[in-house]
Structures are given as structure tokens and as C-alpha cells.
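Yeah, one chain of the complex is gone here, protein chain that is, but the others are all in their spots.
Each chain gets a letter, A, B and C, in the order it is written, and its residues are counted from 1.
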Amino acid sequence: MPIRAVVWGENIHEQTNVVVRDLYPEGMHATIAAALGEDTAIEATTAVLQDAEHGLTAERLAKTDVLLWWGHAAHGAVDDAIVERVQKRVWEGMELIVLHSGHYSKIFKRLMGTPCSLKWREAGERERIWVVNRGHRIAQGLGESVELPNTEMYGEPFAVPEPLETVFISWFEGGEVFRSGMTFQRGAGRIFYFRPGHETYPIYHNAEVRQVLRNAVHWACNPAPAWTTVAEAPNVPVDEAKEPIVQKGPRLHADGEEGFR
Amino acid sequence: MPIRAVVWGENIHEQTNVVVRDLYPEGMHATIAAALGEDTAIEATTAVLQDAEHGLTAERLAKTDVLLWWGHAAHGAVDDAIVERVQKRVWEGMELIVLHSGHYSKIFKRLMGTPCSLKWREAGERERIWVVNRGHRIAQGLGESVELPNTEMYGEPFAVPEPLETVFISWFEGGEVFRSGMTFQRGAGRIFYFRPGHETYPIYHNAEVRQVLRNAVHWACNPAPAWTTVAEAPNVPVDEAKEPIVQKGPRLHADGEEGFR
Amino acid sequence: MPIRAVVWGENIHEQTNVVVRDLYPEGMHATIAAALGEDTAIEATTAVLQDAEHGLTAERLAKTDVLLWWGHAAHGAVDDAIVERVQKRVWEGMELIVLHSGHYSKIFKRLMGTPCSLKWREAGERERIWVVNRGHRIAQGLGESVELPNTEMYGEPFAVPEPLETVFISWFEGGEVFRSGMTFQRGAGRIFYFRPGHETYPIYHNAEVRQVLRNAVHWACNPAPAWTTVAEAPNVPVDEAKEPIVQKGPRLHADGEEGFR
Partner (left out) sequence: MPIRAVVWGENIHEQTNVVVRDLYPEGMHATIAAALGEDTAIEATTAVLQDAEHGLTAERLAKTDVLLWWGHAAHGAVDDAIVERVQKRVWEGMELIVLHSGHYSKIFKRLMGTPCSLKWREAGERERIWVVNRGHRIAQGLGESVELPNTEMYGEPFAVPEPLETVFISWFEGGEVFRSGMTFQRGAGRIFYFRPGHETYPIYHNAEVRQVLRNAVHWACNPAPAWTTVAEAPNVPVDEAKEPIVQKGPRLHADGEEGFR
């Protein structure tokens, strides 16, 4: 069965900015999905901000293995209820790949618990992405570095928690560095942040960037069934304890009572 | 200068439950603050849910090095604006020690990005807290394990992100285990979660638990000045780049324009 | 192409101890390999201490995706040159699954950089292995815990570095706990330590333990080609720098000279 990937796009600058529209006439999400679709083991579809429920109904999320997220101008327009729904699905085991300016999306900030702030400069400067761990699944097929002739700069400090793994670090022409590829885990879900992707440059037409996206989908995908009870805090009654015990001492809760929240 | 610790208490069961009131006639927060105050290098004060702004004004938080948090029955009654304020101070470098049922507090869940769920049972069973790293600052002065004759059980899975360090793991009479001491980092702030503390048992009168609380305050405290800009995402203009660069290619943003959020 | 797993066994107690021989008449390695072979995606072979070069020639290791290691009585008899060879293959990307008393093997201690010490007791007591992250690939198909009626106890502190992930934690009848499943990364290779496996009990006949072994092989396996230069420290000459630079200041090394080691 192919991996079911959904590429979520904000789909605003493609409609309002001629530079972006010329680069991505069908939308960045469509270009990204096409990059994934070059691998027959991935079945990629798209969803956009403007869709009903942003295209992320509970039914669809339940059938999504990996969600890719690109947003920039309209983070605030994403419905909080949808963000909570996506967050719960990540906890249950759906993987999330956050792209470029998605660092400031509601979903990424909620999952990280940090401001996710950084430095930036839109000068079309050169970026060289160094592969820190050449054996990592996400770096497969790359050389020692990937060079992008024109990019928006993102600079450290990038206010995220210490990652599980640092996969890529970028060098910028103007003198900054950035941890451009990092992995995290939240509940059963794994998260990959990947920096490149500014909309005024043809980043998602770059062959190596497209390779990383496909790699990341493979890395992320986990065949485990959804951990649907991940957010529950069940009481284990005394008579269901794994070892025989007897009730001792005073209690707050009566038998069968729910815990506080 | 002493370390300025604030012990925050929900202060509800001490008022409403006779068992808890008998154990903590002045409130659990007062008992915890007294435990800290046995160390002259710590200056401990208290704040409670019922105080104006829950006792956590911006002025007070600015002068707080370490905040300890105990809550259980009224997590939902904590004002979201205060939670955001505390979260920002953690990012800036205030340390946070989350106690027992504080695992389900708004502030802890927001900082972790996960449900923070767990199993539980209130049977007064025996708990043995094993020290995983005997050289850790937080374990100083303890033996190989700490034994609590009567506790509420918390069992794995505890849905938090992989910690920086696992300091304690608990064994329970009824057959469960739990990662009872874990450290995390969020922005400039460090976080320690410490499991013991159920209000119907005299946990905070236990000498070893009190030692851990003092140790954790010392471990947590960081003399660095507040990183007040941690949540800002500054633009670095081309003419202020560390290396000389020239503007290339198309842009979304005009000079001096703020980024999207 | 199936995953090529090699199960390495010390193969001593199977020959010298009647209890062990009765449980594993063809050797523990053979039983473990048979467990892996129940999955047609895995092609499992065996190697033992008594083989020439312990069955781990350079040619064979080059064609091994995942190596499983069980040793106990004869860690010291493993040739240092073979240990170095295995370590280099792990750095290059061969995955390593270390079983039970393999915690004290030369290869595990060299990869961890720590004593890998622990507490132990051979009393046939009950062990309950709790799944910390139910969504982890290695835990797939398990319930919330796995129960082993008779095991050797291993107790914390287990002197290993902080792991990437803690997958399992064990509860023991006699009062101890242990981090029974942990993942690490060394170079391009991933490492999984899995605690159960004492030779006087039928641990590797247990269906859930066998499931974990198969899961771990799938988790570990990385399709990336070997990172054969992982231990090299190449000089990058000035005229091959990615950015144009000129030689400045004094130097220790003449052009083309090797670095110190």
C-alpha cells in the first residue's frame, strides 16, 4: 500500500504575487505533491487553506500517513479547531513535515512549545546545506552538501527545543548559519522541519530538494496503527492492578470517579 | 544573591478536604516553600490561584529565577493570559519545576506540545524512586533509591517528548513504572518534572523529597540575564549583513517591512 | 531485497550447561535467527565465537544490514581486531541490536563510551516490560506491556549515555526498574539495546520477544549505501574551498600534508 501523503498549502501568494504565480502556476502545494508523486510508493494529494475545514477533515486526517505543511502569510487564518485536530493526529502517529516559513505556523509552535523564532533576510543570497549525518534516511542520494543559488536567509538562534537529530545545517552568503533539517517526536508522531522553500525562488523545482521531500516521507512513515487513546489518562482500579494490592490510606477520588483535568 | 524561588499552589484541597488540610494546614505551597527555605541560598515565596493574577504579575515573574508549580483540581481555572506570561518567562530563562499532578497543567502541556497523559491509581501503594544518574545535581545526597510508603501511582506511557535527561524512574507496588524525574529545555528555560506529591499523603514532609526540591532549584537556576527578545523574528537588512552581499532576485517584502506571523 | 541480518552468538552455555542446551538445542543464535526468519522480508543467518574470525569477516560484514549480538561468558575472548571491524561497520551504517548480557560486550562498551554497568540478580523473578511509546516501530503489535514469568533481573543505574529514545522500561518483582529498550546512533549506524534474554529461561521462545526482534530489524535497517569514509578527516585545500578564499597567516601544515592523528 502506498504511503498516503497530504501536502497542505496556504495558496495565497500564488494567487496574489506574479513572481510566485509564474514559478508555481498551479500552486506550491501542487508542485510539492508532484515531487512526491515521482515515487510510486507515495500517493500524494493536496489541501489548501481555502478548502472547507482547510481540506483537513477528521476523515481525511484519519487516512493520512504524512502531512506536509507550507504556510507563510496567513498563519493566523488557520482555524484553531483544525490545528487541534492536526495536533491530535500527530500524537496518534501521523507524521508531520514542516516546510520553510511553516516554522511560524500554529501547528508547529504548538508542537514545539517554543516561540520558533529566527532571523531572516530576503536578499536572494546563496545557501549551502551541509549534510551532518550522511547515513540518515532523509539525506539519502545527496552529496556532502546541496547548493541553492538564491534563497531567503534564516539565521540562528532558531528557538526550538533540542531536536532528536540534526540532519542539515545551512551556510549563508551573508554570514549566518541555520539548523535546516531537524527531527522531533511528539507522542507517536515524528516531525521533520526542513528549511528551504521561499516562494519567490524556484526551490521546489530543485532536484535535490525534491529528493529530500521524498526521503522525508519515507523516513516519517510509520506503519503502526493510530494510538487513538494517547490523550487519555485512564484510572487503573485496585482490582485491575497487574500485581495484587490492597487499598491503603486516604483517597481523594471515589471508586470509578474520573480524574481532574 | 539568593536564588529567588516562587512556589505556586492551587490551594483548593487544603481548604476543602480534611485529610489534606490536616497534612498541610498552611497549604502545600507553604510546606514546599519551607523545604526550600532550609537552604539559605534559596529565598522562597508563595503564590496561589486565588491571588490577583494568581500571584504571578509580570513584575514578580521578572524577579523570579525558579517557579515551582503544583496544581490538580483546577487546571482549567488558570487564566490563559497568565499561562502565556509564564511560558514567555520560561523561554526567557526562568526555570520551571512541575510537581506531580502539574503534569496536566496548562503551562506544562503548552511547553511540552504533547498530551502529558498517563495512567493513575489512588491506592496508597508503595513507590520506589530509582536514581538513574547518581552524579546528577538533582540527585545529590540521595542513596540509590527513595522509598515512599504510600503514594498515588502514575504509570507509563507518560506522553511527553523524549527528555534531555531521565533522572529518576519509579517502581510501583501494583506493577507499573514511571519516569519520575525528567529534564527539558524550552528557549533559555530549563524544566524539571518531578512526580511525587499526592496531596492525601505527607509527601512534602519527606526529607528526601525535600532534598530533591532544593537540588532541583540549584540545578535549574541560571545566572544569565533574561533573553527578552527570544520570541522576536528580526529582519537583518542587506546592508547590516555580517558579510558584504548585494540584493539579488525578486522579493516579497519591501525594505523595512515586518515579516508575516 | 530482503534485509540481511546476522545473529551472532557466543555459543558456550548451549554446549556446557544442560539447562541452556535443553532450551536451545541448536544454540540461542539459531533460535533467534528462526524468529527473524518468520518474516519473509528478513534473511537471517548466524555466526558464532568459534567460527574463523568469529564468523565476521570483512566480506560478510560488508553484506550485513543488521547485526544482532548475544554474548555473556566470553566477552574477553572476542578478538579486538574483530571488534574494531564491527565498530567501523556500525559507523558506516550497519545497524546493531545488542541483546541482554551483550551490555557488557566489547562492541557495546566501545560504542557507548561508558561502563555499561548495571545491577543483576538471577532469581527467576517476574518482569513486566512497559511500552513507553506505543507508536514506536519497535513496539508494533505489542499491547501496553509484555510479561515474562521468569527472568534474570537487571536494575538501574544502567551506565549508558542518554539514549535517543527510551522505548521500554521494565518492572521487576524484586523491586527494581530498568530501561529495557533504548536507541542510540553512532555515525551512520543505529543501535538498539534490548534487555530480555537470559539463557536459563525460554525467553527467545516467547512470541512477543520474537516480535520485538523482528520489529527492531525493520526499525534498524537503513537502505543508505555504506558511508565508507566516515572515519577519514580530509583536508580541503584552499583552491577547492566552496567559496573563493586566499591563504592568510601562518600555517603548521605544508600543501598536501596529512593532518595529525
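In this section, a residue touches a chain if its C-beta (ideal position, glycine included) is under 8 Å from a C-beta of that chain, and two chains touch if they have at least 3 such contacts.
Computed from a predicted structure; not experimentally measured.
Student: Please identify which residue in A:Pro157, A:Pro202, A:Pro234 or A:Gly249 touches the non-displayed chain.
Tutor: A:Pro157
Student: Given that one chain is not shown, which residue among A:Val6, A:Leu96, A:Val131 or A:Ile191 touches it?
Tutor: A:Val131
Student: Specify the residue from the set B:Thr31, B:Ser101, B:Thr114 or B:Ser145 that touches the hidden chain.
Tutor: Considering the complete complex, B:Ser145 is the one touching the chain left out.
Student: Which listed residue (C:Ala73, C:Leu142 or C:Ala226) would be found touching the missing chain in the intact complex?
Tutor: Once the missing chain is taken into account, the touching residue is C:Ala73.
Student: Going by the touch rule given at the top, which residues of chain C touch the chain that is not shown?
Tutor: Within chain C, the residues touching the omitted chain are 13, 17, 19-20, 72-76, 87, 91, 101, 104, 110-115, 117-125, 150, 153, 155, 159, 161-162, 164, 173-176, 184-187, 199-201, 230-238, 241-243, 245-253, 259-261.
Student: Across the whole complex, list the residues on chain B that are touched by the chain not included here.
Tutor: Residues 92-93, 128, 133-137, 139-140, 145, 147, 164-165, 185, 187-189, 222-224, 227, 230, 242 of chain B touch the chain absent from view.
Student: Pick out the residues on chain A that sit against the missing chain.
Tutor: Contact residues on chain A toward the absent chain are 128, 130-134, 144, 155-158, 162, 164-166, 169-172, 175-177, 179.
Here is the rule we go by: only the chains that are shown with their structure count from here on.
Student: Just the number, please: Cα centre separation of chain B and chain C in whole Å.
Tutor: So the centroids are 35 Å from each other.
Student: Just the number, please: Cα centre separation of chain A and chain C in whole Å.
Tutor: Chain A and chain C have C-alpha centres separated by 30 Å.
Student: Counting in whole Å, what is the centre-to-centre distance of chain A and chain B, each centre being its mean C-alpha position?
Tutor: One centre to the other, that is 27 Å.
Student: Do you know which chain A residues sit against two or more other chains?
Tutor: Counting only residues that touch two or more other chains, chain A contributes 164, 185, 187, 230, 242.
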